[in-house]
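First the structure, then my questions, so here it is.
Here the complex is missing one protein chain, while the rest keep their positions.
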Amino acid sequence: MVTAADFESKTEIKWCPGCGNFGILAAMKDALAKLGLSPEKVLVISGIGQAAKTPEFMQCNMFHALHGRALPLATAAKIANHNLKILVNTGDGDCYGEGGNHFMHAVRRNIDLTVLAHNNMVYGLTKGQASPTSERGTITRVHQHGVIMEPFNPLAVALSLKAGFVARGFSGRMEHLSSIIQQALQYNGFSLIDVLQPCVSFNHVNTHRWYSERVYELEKENYSPADYMQAMVKAQEWGNRIPIGIVYKQDKPSFTDQVFALKDGPLVDRTYSPEPLRELLKEL
Amino acid sequence: MVTAADFESKTEIKWCPGCGNFGILAAMKDALAKLGLSPEKVLVISGIGQAAKTPEFMQCNMFHALHGRALPLATAAKIANHNLKILVNTGDGDCYGEGGNHFMHAVRRNIDLTVLAHNNMVYGLTKGQASPTSERGTITRVHQHGVIMEPFNPLAVALSLKAGFVARGFSGRMEHLSSIIQQALQYNGFSLIDVLQPCVSFNHVNTHRWYSERVYELEKENYSPADYMQAMVKAQEWGNRIPIGIVYKQDKPSFTDQVFALKDGPLVDRTYSPEPLRELLKEL
Amino acid sequence: MNIDITVKIGGEAGQGIQTVGQILALACQKSGLYVFAINDFESRIRGGHSFFQIRISDKQVRAPHHQVNMLICLDRRTLALHRSEVVADGIIMMAAQDAGAEQGVLTIPVFALADKAGGSITANTVAAGSCLALLGAPLELFLAIIEKQFAGKSTETIAQNSAAARLGYEAVAGMKCSAAFNWPGQNPRGILMEGSQSVAFGALAGDLRFAAFYPMSPATSILTHLTAVADTFPLVVEQAEDEIAAANMIIGSSFAGVRSMTATSGGGFCLMVEALGLAGMTETPIVIVNAQRPGPATGLPTRTGQGDLQFVISASQDEFPRFVFAPGSPEEAFSITARALNLAEKYQVPAIILVDQFLLDSLYIIEKEFAVPDRIERYFADNDSAMDGPAYKRYTVTATGVSPRRLPCRGSALVAANGNEHSEDGHTTEEIAERNKMVQKRLAKVPHMLQEMEPPHPYCGDAHLLLVGWGSTAGTIQEAVDLLRAEGIDCGALHFSDLWPFPVEVAKKMLEKASRFYVVENNATGQLAQLIRQELLRAPDGLLLKYDGRPFYPVEIANKIKELAR
Partner (left out) sequence: MNIDITVKIGGEAGQGIQTVGQILALACQKSGLYVFAINDFESRIRGGHSFFQIRISDKQVRAPHHQVNMLICLDRRTLALHRSEVVADGIIMMAAQDAGAEQGVLTIPVFALADKAGGSITANTVAAGSCLALLGAPLELFLAIIEKQFAGKSTETIAQNSAAARLGYEAVAGMKCSAAFNWPGQNPRGILMEGSQSVAFGALAGDLRFAAFYPMSPATSILTHLTAVADTFPLVVEQAEDEIAAANMIIGSSFAGVRSMTATSGGGFCLMVEALGLAGMTETPIVIVNAQRPGPATGLPTRTGQGDLQFVISASQDEFPRFVFAPGSPEEAFSITARALNLAEKYQVPAIILVDQFLLDSLYIIEKEFAVPDRIERYFADNDSAMDGPAYKRYTVTATGVSPRRLPCRGSALVAANGNEHSEDGHTTEEIAERNKMVQKRLAKVPHMLQEMEPPHPYCGDAHLLLVGWGSTAGTIQEAVDLLRAEGIDCGALHFSDLWPFPVEVAKKMLEKASRFYVVENNATGQLAQLIRQELLRAPDGLLLKYDGRPFYPVEIANKIKELAR
């Protein structure tokens, strides 16, 4: 039986003590173990940032790639071998800032990946600049008069692009988060989990306590994630009450289900043959 | 008095005869003239594509820039001189494909620009590949089995990012489009006009006739563009009836209204003085 | 050469001059002749001016000729623009609504004849008919080609075009024409192919399984050729949201185990530069085809150039080994593309192939059969049980710098790739010793990669005076050498297809013999010349540069050399 401990890495964890990332890491391991996925069956792909260090602190296959570019890399890894179970760890800057275009088009592609966007509303690794999700008025060393851009709403944007699995988790609710991750991993298509994550070093507003006082689990309310416009309304809720859980879920064929060339099995497994090309050249 | 003819250029127009771009060009000139904006008071910035050739075929200030990058360039031109009246001509590929990330963040920034996204649902200039707005199943030389990505819904995405002015026009309704452009130019903030535009060379489905049979003007219905969630519902409407007009409008301070350094006038007009730096160096 | 005829067909975009040209080319090929054709067009879909210029010969030709024997004008502009290129006894044919009279111009009522044949859409066929008749081609050959060309279309279409062909043919029946020649016979000559096809087929011969791209001229055609045949291969061609995505995608697919490639042009390559470095750092094999066109920026999007050599050699921050190739012919484009996919995988490095609009959009006769390998060596370590489980380290230091490669989720080995500096196990490190080890490991590949580089190709390489070039200009330079030698000048050429790592030793030796050498490039600063200066500490005796977006003509080079070498 696979246990969370199987994903334990010998690498020193380089996050600040108290960082919300620990909760996310624990939830991931827990979810993988609960689904019986052992380390050699899992590929974790990440960009650059504190969030993106996650696979370094796990025992599994990994690709620690470029800032903002985890999604296209993961997309094509999946196309090359659609049997792969791929998780993507990314940050709010990585996913919605530098990687914003890939985010949009990965949603449109409905490629079967599970994306954990560690959303601490700040650029952690580069020491506290505003991120796309920073709230208006956030003061940083660069935004001395406060952020004046509208915050990016990951759930609403994903929904507007017709994502089939849109969820929000909170790093402080490990079991709830693990349950979302499990469902996302079982979902056949693009699954976004935006994870609220305190950054103890640079976000002194949206703290563990701040979230704890506000989050509520959708599963405990009478909420059905099947209604698109209702999900859109739910995605707007932010303030004294912040919903966590699966906001929207709809089944549809994933990208690799629909690619013609993949009907005979993963690309990586197909055998090379010189015949088709020789034929083709003959016909010219 | 300014007339549309003042924007007439001697340059040969390089679009295909019958292209929807002609209607958009006419509507732009008409709108500018109606607002009394003469060529030397207008700056048109574009990316690369058929749509992006628009400023070449007008008499005015212009910057024909890179594929996908008109928005950041225009954003900072506006910051440097916030008295500029800037229009951006861009295509569905330029704006939502290559330039997708800039589109999202320009909306968030609420920078005072009027964006005309010539949406022909295809990459025209590069000869007919699918664009982000191409419908599922669209067959191209690259998508021989049809497009399998969810089409990009510009209105819904802009709304999800809290755009304050979201509209749709149709190149075949010149006066209606001109009226939208005029309102957009008068709006203080980011205004998106997604313009339905037939491409006679590469889009044989969404033709002039196809659109003409489907579009209806919101202004003629009892529609109020003030309600956000209603706008979101309207943005989803596509099929036998396609709404054109202003889908959502909400006033709010634009980006340059809120930038501290701009309170004393446009950056470009401020005079250089060595004093502040000398002071500063003395204080070290 | 007994036959050396150049036909230029000009008109507006959308008039279908390519179709006329294609028919002409096919007719020649089927009849045992050689052809070489260039495509010249603006960045627009309708209108403007474009031309197709085909050279017909009984010998292999690989360069355009500067003089036109027959000019076919589908519009008046063509006449104005190109009349001066026509040789003294050449023929000018004008397609017009009515047969009007103009001094020295043969006016054919192509459009009226087309209407008669069944529709204005057949005007091309009419024009092709007149053209072939004037050239003295047999009507049956022409009709057979029409049938082949329109195979799959409705019988009505075929009938209309056959009629159009006849009408065009008959319109000039009996006319004498200086460009006419004896059509050899019925043994088809090799195969007719666009340069871009040779890249696409080469990729398939290199077992390409995944290609990601974002449309950009002149690279797109490589991808459309791939998609056209994709269904018979284990191949996915994905249109990405932008070039950044395309480049990162092929890293992902390659990591997961399939050979992967992208193709773009300079502007798109710019956007791939960061991913190029990621491939370098993570030692993930990828192939990038950079189809050059004149810049900077958007430049002249549908024209040709060789302005990106220095750029691709040093693109991306810091240092890592890469291959840079530049095929000089479709045959080389085929073999180099296959080789690049293989070598990238063998050395776990990125490989860049520089082509250009001239190479890709030209039409060639290929005689040599393309070599399709029986099997593909994959250089994986997945059958090595010593590499199973925790023992496996993705970046194991070896003498050659190449580490045993495993694929993720295929066996018990955990595979860690990392764009941060890493230790052998793939995890991020900041240690000095580890850093040094990894830099040295990566660079250790260079001498081995160098072994793989082909020397520059000599042509009369023992000559006194050498023309040195790279990439697509090979055929043109070779013909310039022929011209010069015909005038008694002891001249040869040295042509680079394998550019980086630069084959220093062999290049030095081959250049040593020449007392003078001139570098010929389609750019404005002489980038190969700079490279030669840097690598061989030798300065060329002169540069022969052209940067107007158009390919060289052999005579241009020959004349300039005579001037320079005087």
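A, B and C label the chains in the order they appear, each numbered from 1.
Everything that follows uses one rule, which is that contacts are C-beta pairs under 8 Å (C-beta built on N, C-alpha and C of every residue); 3 or more make two chains touch, one makes a residue touch a chain.
These numbers come from a predicted model, not from an experiment.
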Quick one: which of C:Phe51, C:Phe210, C:Phe255 or C:Phe320 touches the chain that's been left out?
C:Phe320
Looking at C:Arg435, C:His448, C:Lys508 or C:Lys562, which residue reaches the missing chain?
C:Arg435
Omitted-chain contact residue, chosen from A:Leu116, A:Ala130 or A:Ile246
A:Ala130
Which of these, C:Val20, C:Cys270 or C:Leu544, touches the one chain of the complex that we don't see?
C:Cys270
Among B:Thr75, B:Thr114, B:Asn153 or B:Ser254, residue touching the chain not depicted
B:Thr75
Touching the missing chain, which residues of chain B?
11, 39-43, 45, 48, 53, 55-56, 59-66, 69, 71-81, 83-85, 101-102, 104-105, 259-262, 264, 267-268, 270, 272, 274, 276-281, 284
At which residues does chain A meet the chain that is not included here?
12, 14-17, 48, 50, 64, 66-68, 97-98, 100, 123-127, 129-130, 132, 141-144, 201-202
Chain C residues touching the omitted chain (full complex):
42-43, 48, 244, 265-267, 269-271, 273-274, 277-278, 280-282, 292, 294-303, 305, 307-308, 310-311, 313-320, 419-421, 430, 432, 435-436, 439-440, 443, 523-525, 530-531, 533-535, 537-539, 547-550
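What we mean here is this: only the chains that are shown with their structure count from here on.
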Averaging only over C-alpha atoms, locate the centres of chain B and chain C and give their separation in whole Å.
37
For chain C, residues contacting two or more additional chains:
230-231, 241-242
Which residues of chain B are in contact with two or more other chains?
97-98, 100, 132
